[in-house]
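What you see is the complex with one protein chain gone and the rest in place.
By letter and in written order, the chains are A, B, C, D and E; residue numbering begins at 1 in each of them.
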Amino acid sequence: MKKIEAIIRPEKFDITKDAIEDQGYGGMSVSEIKGHGNQKGVSEIWRGKRYRVDLMPKIKIEIVVSDDAVEQVVQTIIATSQTGSIGDGKIFVSDISNAYRIRTGEQDDAAI
Amino acid sequence: MKKIEAIIRPEKFDITKDAIEDQGYGGMSVSEIKGHGNQKGVSEIWRGKRYRVDLMPKIKIEIVVSDDAVEQVVQTIIATSQTGSIGDGKIFVSDISNAYRIRTGEQDDAAI
Amino acid sequence: MKKIEAIIRPEKFDITKDAIEDQGYGGMSVSEIKGHGNQKGVSEIWRGKRYRVDLMPKIKIEIVVSDDAVEQVVQTIIATSQTGSIGDGKIFVSDISNAYRIRTGEQDDAAI
Amino acid sequence: MRGNKSRWLNVLYFIMCVSCLAYFSTRLVFAGDPSGTVNYGADGSIERLGYSINFTWTLVAAFLIFTMQAGFAMLGGFLQAKNMLGYIAHCFIDGTLGAIVFWVVGFALMFGGSNAAPGLEKGNAFIGFSGFFLSSGSYDVETVMIWLFQMVFATKAVTIIAGAVAERMKFVPYLIYSTCVCGVIYPIYGHWIWGGGWLSSLPYGAGCVDFSGASVIHTVGGMLALTGAWFLGPRMNKFNPDGSSNAIPGHNINLVVLGTLFLAFGWFAFNAGSTLGATDLRISVIAANTFLGGAAGASIIIFASYIIFGYADIGLSCNGALAGLVGVTGACAYIPPWAAIAIGVLSGLIMWGTVIFVERKLKVDDPLGAVAVHGANGIWGMIAVGIFADGTYGGIRGCITGSMEQLKAQLIGALVAMAWGLCTGALLFWLLKITIGLRVSELVEYEGVDIHLHGSPCYPAQAELTSQLDTTEEE
Amino acid sequence: MRGNKSRWLNVLYFIMCVSCLAYFSTRLVFAGDPSGTVNYGADGSIERLGYSINFTWTLVAAFLIFTMQAGFAMLGGFLQAKNMLGYIAHCFIDGTLGAIVFWVVGFALMFGGSNAAPGLEKGNAFIGFSGFFLSSGSYDVETVMIWLFQMVFATKAVTIIAGAVAERMKFVPYLIYSTCVCGVIYPIYGHWIWGGGWLSSLPYGAGCVDFSGASVIHTVGGMLALTGAWFLGPRMNKFNPDGSSNAIPGHNINLVVLGTLFLAFGWFAFNAGSTLGATDLRISVIAANTFLGGAAGASIIIFASYIIFGYADIGLSCNGALAGLVGVTGACAYIPPWAAIAIGVLSGLIMWGTVIFVERKLKVDDPLGAVAVHGANGIWGMIAVGIFADGTYGGIRGCITGSMEQLKAQLIGALVAMAWGLCTGALLFWLLKITIGLRVSELVEYEGVDIHLHGSPCYPAQAELTSQLDTTEEE
Partner (left out) sequence: MRGNKSRWLNVLYFIMCVSCLAYFSTRLVFAGDPSGTVNYGADGSIERLGYSINFTWTLVAAFLIFTMQAGFAMLGGFLQAKNMLGYIAHCFIDGTLGAIVFWVVGFALMFGGSNAAPGLEKGNAFIGFSGFFLSSGSYDVETVMIWLFQMVFATKAVTIIAGAVAERMKFVPYLIYSTCVCGVIYPIYGHWIWGGGWLSSLPYGAGCVDFSGASVIHTVGGMLALTGAWFLGPRMNKFNPDGSSNAIPGHNINLVVLGTLFLAFGWFAFNAGSTLGATDLRISVIAANTFLGGAAGASIIIFASYIIFGYADIGLSCNGALAGLVGVTGACAYIPPWAAIAIGVLSGLIMWGTVIFVERKLKVDDPLGAVAVHGANGIWGMIAVGIFADGTYGGIRGCITGSMEQLKAQLIGALVAMAWGLCTGALLFWLLKITIGLRVSELVEYEGVDIHLHGSPCYPAQAELTSQLDTTEEE
């Protein structure tokens, strides 16, 4: 099993989520983070004074899938959430050694 | 060392946390996420119009423990936060290659 | 590649972030969590009644770096965010098996 | 599934209301000779001009008092965010449905027989019975004006209780309770004091005197709140098995401070307006006393909490301000400024004491402190008249002038108010409890009444994440 | 880059304003004989005293009405947090810039020729043309008093539309639109009804009668809102490709309830103040009817939503209260209390029906329900005068007294208001659309107008995390 952590633009979350679900991977956990990669931030004003905000809001999606599904999910995410400009985000894949479904107590791939 | 990520119902957080602490595992990190597994979401109304909310709020607990403690913690979580209905959550276990305590600079198991 | 998860004091976030950037590791994801280690919590009052808050707010920084950079980043974080008193936080390091840059589709170390 | 039974009860209740309204309405359309028009501008007599000044004063006071409804709603900052909507819904319904109930029946029970205005002729020392629907004889500019002024009072009295039953009460019982209090319980006691009833003609001093509602509104409201909170039981997690209690922090103290300020604003008009006339220049003393009482109540808590905790507890100090305002409500017209300060200081301390007493001794959970703020200080406010009245207004003389007579009348008034509030409250809540039940299920309480009773959280999530939520229409 | 074109338009617009102001100002400095001082206190005649009572009443009413601006701003709780600042900016600008525009031109177009006060002599049945800048003859205490009262009315009318075009309109077109409505569209229709124009002298009944703005403010405002929302198109994600629509939850229902309460508060003064005199004791009936209408509108929605959904929908019920208030606005002075309740109940239901109609049939996206609350109920309010007026005030007799004449006049007034609102609105928005464009880009809409048009989110993030953000000064 692998965990796919995708950090994407908030405005792409909707269609990315739908695309993943269309392929049958229902389970996911979503949280709000802030971050920056090569992105420079934007400027806002506060009572007549400009300032720079250098951490941008992003959405982090975590999906745990079986090893063979990783590539498909990653490609789906890239396809749907790419805009080609800086700030598109990153995807990290890591190993999960075990998973449990709390409702039933099932383990491993059966639990995802 | 292993990291246990448990995604549970918010209303079970309290007793789960107490149960874990009772067994002596004090350190944990908690965050709010939204997610769905096989759960269908609930409906709300907005000015006379019903709509569906399909990501449900959950609590994510992250606990890093030494390898031999994993099973006990996982079973404790399952025992305390199971209700038997859909939406109970998941537990994922993964490897941690190193840990540091910032206060002292200690490493590995000593740091947890 | 490794993922460094550092859980630090909110008030140290600023200088820690600057220190990491100064060493050239731009990309990071930041989120707010609550947690406790050996820390005891603080007391607040609510309409004439004292109560204890035992999960303290912390900042979690996640940085994915190539294997050889891990030590440097970890030491930088420890150096900048250490105060020596309880509540300084923890750093966990784990393996990342793959990374993708969504904008370009690049993989592995090139994507960080 | 959830609340289906209540839903039908609601339908029933609704049909009952509508048919009763329809019946009367038809009668009203054909009621003879509505006398609703007077214009004193054209005719130039001094009496009429003086009358229209007083008329306008009372009306403007009624408008200003209405802002207290917003003030009450803001006090919901003391509650958990997940139950906020439930509380403000109660405030909102008290103010809207309550107005209609008071129009239908409450006003007639309260002021019938008082002869305060045309169309209020019938009634005895215990209850009034004319002025229903403001129809025929009571469709007169003066009667309507008094109705408006009394209506904003009545709806405030009902709203007091909303704070004590917050975070756990079912919706339909609240509707029924609110209707009963506004339509029957409050008006009957009110009749005794203000409608020419028996308490106002007690043979001690000047009879039982309550300038603007220390007993009528605050004591009765506070006692009803106590019974309500008692029958409902404490909120989940409020008391530990060992009997100790937990703090359940609210969500927005800023809102509480603003609410207190708006309540204080309304209170100026609440008390000064109770002269029903601006040519009665005592209004300035009344307004000043009102504010000094509140200021003293707030200040004493600031100091006390700072000394005891090392923190200036602003939330509690807001309660102190309200306690001070309640405390001077009964006496504000009869006392000099220094007495207002004395009353306010004591009110603040009484409030704090009562908060602790209710929680530790009675083990009753009163989220907004309605019992401490309104109940205890309403009683204290009645007694204060008997102590501090200096005889310069209306001939009311308290202990400081050497006479104990007035104090007796006040004590009787306060005791009757307590008894009336506790008995009717207990009866009402007991009946509701054994029939349709008072309390929401544990799940509803856990997840908050907002999403379960009102279909939406009060603050729908709006962070980047959730504004992207896929929302799909259904049915 | 973004909005550079509009920026220059804005500069242009600004220079135009300034030079026009400068031109007139110089003339004004040298205008002869300002007559702005009268003190009726020294001289003791009863007429003058009566006059100053009425004067003060109207002025105080104007002050209280002003709080409605805050009430309107609070309704923004129905919107998404990311667009909140855009909406309150509109409210704020309507109230400030609008006052200046009404001073420059609107007041003169509306009341010129009405002879309501000194300096308003010139004008005909279709348009007025004296009183610009409140200068020379109209620099008189009475004229200024009426201006102030009418100014708060006018700015409210403009603000209605802000709710319908919220979350997606560009800034400069809004400025231009707001100026045009406040300066020309609203005053001209207003002149026809209140400024001595042709509608007020229709040969049916007492001529077209609109006590405090059911048509002038609410129908015209609602129709302008409809055209605005129509030309702008729905918000992103509002309608699905299959024609069904989605709910877009707002961010703060508490704020909406508070806003409704403050609007109701202002509405007391709005309606009762429209007598322009406190010696006209009908003010009490007006105030009571106003509130009963709102209360009935709110209550019916509470019941209806509870029966239909099983939830008491408080947000919708707030809209119901406003609908009831709008519904009685036209008739409040002419009807007995029971009729106010009947009107309010129907208003609530009409509002809900219109919400569904606008969304499902017209496919127009009206985020705050301005069309349903103000448009539909403004029309209903006009008709209600013709039905329920009982002849006790001003001789206005509706159907319930057996006469159909008044109803005819009211229908004509309502139809003219609709036609006027729809035509001028369509023209204005069409012109704006083809010239500078109405709508923000898709990106701006996605990320919220706040950061793009106003440079800052309404609620800058303040959690532990972001308060630590490294903020560096630039330029």
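Simple rule for what comes next: a residue touches a chain if its C-beta (ideal position, glycine included) is under 8 Å from a C-beta of that chain, and two chains touch if they have at least 3 such contacts.
The model shown is predicted, which means the values in this text are computed figures rather than measured ones.
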Using the definition of touch stated at the top, determine which of D:Ile53, D:Val328, D:Ala384 or D:Val416 touches the missing chain.
-> D:Ile53
Among E:Leu49, E:Val181 or E:Ala370, single out the residue that touches the unshown chain.
-> E:Leu49
Options D:Val257, D:Val358, D:Val385 or D:Leu453, residue touching the unrepresented chain = D:Val257
Which of D:Met68, D:Val209, D:Leu232 or D:Ala278 touches the missing chain? It is D:Ala278
Which residues does chain C use to touch the chain missing from this display?
-> 11, 34, 42-46, 49-55
What residues on chain D make contact with the chain left out of this view?
-> 46-47, 49-50, 53-54, 57, 60, 64, 80-82, 237, 240, 244-254, 257-258, 260-262, 264-265, 268-269, 272, 277-285, 287-288, 291-292, 294-296, 298-299, 302-303, 306-307, 309-315, 317-318, 321, 336-338, 341-342, 390, 392-393, 400
Just the residue numbers, please: which parts of chain E touch the chain that's not shown?
-> 2-4, 7, 10-11, 14, 21, 24-25, 28-29, 34-41, 44-46, 48-49, 52-53, 55-56, 59-60, 62-63, 66-67, 69-70, 73-74, 76, 84-85, 88-89, 91-93, 95-97, 99-100, 103, 133-135, 139, 141-142, 144-145, 147-148, 151, 171, 255, 453-456, 458-460, 462, 467, 471-473
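Note that in this section only the chains that are shown with their structure count from here on.
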If you average the CA atoms of chain C and of chain E, how many Å lie between those two points?
-> 52
Would you pick out the residues of chain E that each touch at least 2 other chains?
-> 245-250, 309, 311, 313, 315, 465, 469-470
Sites on chain C at which at least two other chains make contact | 30-32, 94-95
